[in-house]
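One chain of protein is taken out of this complex; the other chains stay put.
Letters A, B and C mark the chains as written, and numbering starts fresh at 1 in each.
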Amino acid sequence: MIIHSLLESSHLAGNLLGDPSERDLFVYVPPGYEGSDRRYPTAYLLHAYGQTAEQVVTPDTDGQRWAPPIEDVLDPVFGRMGVPPMIVVVPDGNSRYGCGQWVDSPVTGHFEQYVLHDVVAYVDATHRTVPNSRSRGVFGFSSGGFGAWNLASRNPEIFCAMAVLSSDSFLDMTHKFMPYKYLDSIWPEAPDGPIEGNFWSEIVYDYAACYSPNPERPPFYVDLPVAHPSGELIQEVWDRWLSFDPVVNVHDRLDNLRKLSGILLDAGSNDDYSLYWGHRLLSHHLNEAGIPHEHRENPGNHGGRANERHQMALQWLSEVLDSD
Amino acid sequence: MIIHSLLESSHLAGNLLGDPSERDLFVYVPPGYEGSDRRYPTAYLLHAYGQTAEQVVTPDTDGQRWAPPIEDVLDPVFGRMGVPPMIVVVPDGNSRYGCGQWVDSPVTGHFEQYVLHDVVAYVDATHRTVPNSRSRGVFGFSSGGFGAWNLASRNPEIFCAMAVLSSDSFLDMTHKFMPYKYLDSIWPEAPDGPIEGNFWSEIVYDYAACYSPNPERPPFYVDLPVAHPSGELIQEVWDRWLSFDPVVNVHDRLDNLRKLSGILLDAGSNDDYSLYWGHRLLSHHLNEAGIPHEHRENPGNHGGRANERHQMALQWLSEVLDSD
Amino acid sequence: MIIHSLLESSHLAGNLLGDPSERDLFVYVPPGYEGSDRRYPTAYLLHAYGQTAEQVVTPDTDGQRWAPPIEDVLDPVFGRMGVPPMIVVVPDGNSRYGCGQWVDSPVTGHFEQYVLHDVVAYVDATHRTVPNSRSRGVFGFSSGGFGAWNLASRNPEIFCAMAVLSSDSFLDMTHKFMPYKYLDSIWPEAPDGPIEGNFWSEIVYDYAACYSPNPERPPFYVDLPVAHPSGELIQEVWDRWLSFDPVVNVHDRLDNLRKLSGILLDAGSNDDYSLYWGHRLLSHHLNEAGIPHEHRENPGNHGGRANERHQMALQWLSEVLDSD
Partner (left out) sequence: MIIHSLLESSHLAGNLLGDPSERDLFVYVPPGYEGSDRRYPTAYLLHAYGQTAEQVVTPDTDGQRWAPPIEDVLDPVFGRMGVPPMIVVVPDGNSRYGCGQWVDSPVTGHFEQYVLHDVVAYVDATHRTVPNSRSRGVFGFSSGGFGAWNLASRNPEIFCAMAVLSSDSFLDMTHKFMPYKYLDSIWPEAPDGPIEGNFWSEIVYDYAACYSPNPERPPFYVDLPVAHPSGELIQEVWDRWLSFDPVVNVHDRLDNLRKLSGILLDAGSNDDYSLYWGHRLLSHHLNEAGIPHEHRENPGNHGGRANERHQMALQWLSEVLDSD
């Protein structure tokens, strides 16, 4: 069963995009919740770029491929698959540019603070969670996996485990072409904001709003990492992007990572953006630092097996989180 | 819950491909079945080309995209979607060339007779079905939709309703290129049987084994509809294929079709094989004959929304079948 | 050297599309022509769908791939390749729908009569041709090959040889999907004329204007071979299309074909429209009738080797045509 609320967040208020500070919040309670008074461990599902929490719960129906409602993905986890029951929380991280990437930005909003302080507090207050970090995990796919990494590796006192699924990573190899694709799409015009229906324009402004925001630079409030028309990579801006990259910031977060109960890295070995290389490299760095973790690959492309990986991540989390 | 049996069929015995006559049979009983003694309407799910019943129940896990177990598709129908409970039967129609197309052939086996006389009898004998045609429907996707058409339009005394999903149809427009693609794939060699991993070879021999079998012609026992190397269409053989095409044989089955309680045609408007044109044409012919039916289209490509359409078909069948 | 003229044609005047009756005509005279007073055999190069004579001579320069000026294709034939000199004539067969297909139509214009009576007469009158059929051949690629077939197989007293390169052919297998692709592109709207930039709309109206014109049916003056929205193939209209198909009309033109000095069929074995099947079938029918011809295949796709095949066709024509 899924319970819908609206949550006002002071950490999202005043974002420069003018996006709403009141957001949907969906809480899935497992079979048996209602008839019991016990407390449950909690898993936070962070959605991907281009989604809303509502679309996770009830996907759009206009695509060539079907995506089932999240309830049909979660019910079998705690039914057919026999995973001990958990509460699953689906917060909203959408921005008008696509996604807040679950990080703090004066432009898109402080999504990290919003999850840490608004969402977690609200859920613990309103549902029978086991309200401490040992029973609280975070997981997500693509930008959601990126968000899971960021939240847990920076806040082990809040989330003791993360399942990082096909996360944006190794940007210097996997994402550097994107600003160039964007410039190609509008060439020879100069950048002038995201254009509806132009994917590259939207994702580049989205990343820039999260990784290299610049409140002094209206109307889009971002620094772009590539100069127009020269094509020069602006290293200072690109380094700001890279500072969010798990394969880069892992080195600065080793102490935090050692505090976690579990780290799962999982990627499709046919990922369209080659994100499995980011995961391999991240696993390599964790190994170098002697930090235990699971590193899995599946035969999926980017997205094709996301729901199955959500199920698998919950199964893994149930083994890592304290149930009381 | 799914109950597995093995069913020996005299109608499959002696097929010239040497395929087994004992087949898997899966019966899904809806929530509440076990605690009751009531009888349920029954829907027969015919699978597509290239599948087995077992793969429907437990799909292969090696693909770039995930397919959920059929149980996770059916449970929400009778749960979240609120459809009155039905029994869903999944017989096996696989052949070593891909699929028996749910028709009678001395080469692949008499799959129509097998469903009509072995499967239905067995299910009615072993489960609490409402054992008559008014409570018995058939549905399927692609070759399974083709099978649904064939079974119900020829045997209205067994199946009173059919949901035809993205059925092979209008072969003269949608399938004529296939034997040529096959010849291309082996050119300039002459046809010499299906080749593993060569899709066009497999599907052409599969169709031929079902539509233009020739027991006098070992080792493959088929007539192919295109001459090698001239490329001439052998009209006599092609006409045998067309006789199985719903848009052709509809004209000869109008009396049967009038006896049905319901006909649903549904296809994706982005079907990779343009099968929506077959469905439109079939609907046109039904309209010309004054035969009521539902004609739906969805935004899917071939296969991308198959499971959702299975759910929709069950919802529709529940309204058409007598529940007692 | 290429000499440009403008040619007014009474056979194009009054076409219902309002296309001009005055057309470009380009005549290539081989090296040595100017310093001599001898007469030369003549080859008529018919261009493809979507082209003009001017574009053959001086191709557009805005494509991702380069096409050289026709002079750079022809000079090496009579230089490096050592082919005896010929005059090469490039008439214009464009229509506002793409191409007149080199056939007579009240809608697009009587292109067959125009070539036979205007172009040939003009060229013979103004250049030192050997002015008789034994020294006159016709060749072309795609719709130009289709035109070559049509002109020579109907008028052996004008053209004694044809090189048919990747001709439209076997329409029942290779072209039947096209009207459906067109309907797909505008679905669910009803046909309402060619739409600029919509390839399928343009080519379908083009074919219809040539093969199934209907002067009684303004504003487009065509019968389309597929009904909207039923998708039914209108057999009577489709048969009119098929009557222009070489693999169909070959049977009625055997006497004419026997009069020819040479027939060359050549297609790319990777043709995007599978036209090699049309050529194979045409060759098969010619063989059945005991009509000698050359049947060649090359490794090209549709268009990729067109200029090389033009060169090869001229080399072949030089061996077939009388040089005096």
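Rule of thumb we're sticking to: contacts are C-beta pairs under 8 Å (C-beta built on N, C-alpha and C of every residue); 3 or more make two chains touch, one makes a residue touch a chain.
All figures in this text were calculated on a predicted structure; none of them were measured in a lab.
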| item | value |
| --- | --- |
| Omitted chain - touching chains that are shown | A, C |
| Selected residue (touches chain absent from view) among C:Pro106, C:Pro229 or C:Gly304 | C:Gly304 |
| Which of A:His11, A:Arg253 or A:Arg280 contacts the chain that the document leaves out | A:Arg280 |
| Residue touching the undisplayed chain, where the options are C:Gly63, C:Pro188 or C:Gly290 | C:Gly63 |
| Those residues of chain C which, in the complete complex, touch the missing chain | 61-66, 68-69, 71-72, 75-76, 79-80, 268, 270, 299-301, 304-308 |
| Residues from chain A at the interface with the omitted partner, ascending | 170, 172-173, 176-177, 180, 184, 187, 229-233, 269, 274, 277, 280-281, 284 |
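We adopt the following convention: only the chains that are shown with their structure count from here on.
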| item | value |
| --- | --- |
| Most widely separated chain from chain B, with each centre as the mean of CA atoms | C |
| Intercentroid distance (Cα basis), chain B paired with chain A, Å | 41 |
| Approximate Å spacing (C-alpha centroids) for the pair chain B, chain C | 45 |
| Computed distance of Cα centres, chain C from chain A, in Å | 58 |
| Where chain B touches two or more other chains at once, by residue number | none |
